[in-house]
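Beneath this line is the structure, given in structure tokens, with notes to follow.
Apart from one protein chain that is not included, each protein chain of the complex appears where it belongs.
Up next, chain A:
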């Protein structure tokens, strides 16, 4: 070849194609079925992997460069935060409950996502798709690690963080988030993409991260804000991947539509339930609140989600089946779940509390049609009991939903005074559900959901119902990690330390 000829200048797209897409080849020593055994497993038909459009044309040299810059900034701020007792700059230690839930339930989810994306980054049969998924896989372990590192400093001073790994595998409310990720990982590669890439990262992520990170900022938590900013550009990549993937499936073959639609129905509802934990955080756990769960859902759920589904309508996609029920639940779920967390607070590795009058006024302004009518009276009653020294605790065990794993504390979509309870008998066993959405998920795949690990029966099976033994088993230190914030060690320490920091003592 003649080297004197001026080299062709490749455009970004052609260069990416040459450096990435062109790396694969048609195997001939092994069949594609041997190399990609799960690609056809779910019935999704892909005719041409080449049609996959890479949302980001990032080569590894650029990836390392950009990510290293972000890492440097992140750890510089985290170190400064630890050096300067940044934990004393938060509004007050009640805020830490939100962080504790995050570390126990959400960070392990990041790890699952890492693992799952590594799998699909190998199982998909097209180079572009594989690389995009692999980049997400490595980003997700980044998120798990940066979150653990950001919260590590809080763990040194406050209760409730120390046993997050034990909590992840054994405690009841963490089972909500992990069953979601385990569900996705035990599905085939395409469903995993819809579950995590599309439903979680695209449709629901704003409802998790925007309130959470602005909540952190409002409450002076620079460590978490730093993580949030640092993760944001990764998230943008992940969102684009999720959307791209669903469009790819729908464009490849019209036969894919009903399969994809069923996954959207399933994963919207499952995601909505997981975010129930976030709703309590937004409405109750932030001392300084950004916006209500209701407002967040209106913006990120109804407006953004609505626009998305209008956009997908051209493929024949309709809004998810549980969409209307979700809309009806919005005015109730944070209150119902927080009341649940409060009454079972002996079994949580974070604190809860009775909202102050000022907090209740805020809630009533944000939930004008429901709070004063249904929830203020209950809180006032609980408050009265507490004043009489009879703090309201429910030592009975909650009935858990076989699907989402939350206690069945939610009400009928059209009757907020009636607990919603559904049952399905399968192979002679009765299974319980919190909603039509969860029941329908079960009934589509009963063989899968009968395997769910339910924490409450496990308490009886493994600990013979002995709550103290159970607390040891989940590494929950009674009197420190759990119960009411008022009178807690976190409250006492925070007050004491802040006084030292802000006075001449």
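The rule is short, and it goes like this: contacts are C-beta pairs under 8 Å (C-beta built on N, C-alpha and C of every residue); 3 or more make two chains touch, one makes a residue touch a chain; residues count from 1.
Keep in mind that, in the parts below, contacts and distances are computed from a predicted model.
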Item to check | Per UniProt, the name of the complex member that is left out, chosen from "Binding-protein-dependent transport systems inner membrane component", "5-oxoprolinase subunit PxpB", "ABC transporter permease" or "Aromatic/alkene monooxygenase hydroxylase subunit beta" | outcome: "Aromatic/alkene monooxygenase hydroxylase subunit beta"
Checklist entry - Which of A:88, A:217, A:299 or A:456 sits in contact with the chain that's absent? => result A:88
Item to check | chain A, residues in touch with the chain not shown (by the definition above) | outcome: 1, 3-5, 7-8, 10, 18-20, 22-30, 34-35, 38, 41, 59-61, 63-65, 67-69, 71-72, 74-75, 80, 83-85, 88, 108, 111-112, 114-116, 118-119, 121-122, 127, 130-131, 134-135, 137-138, 141-142, 144-146, 148-149, 152, 155-159, 161-166, 168-170, 175, 178-179, 182-183, 185-188, 445, 448-449, 451-453, 455, 458, 475, 493, 497, 500-501
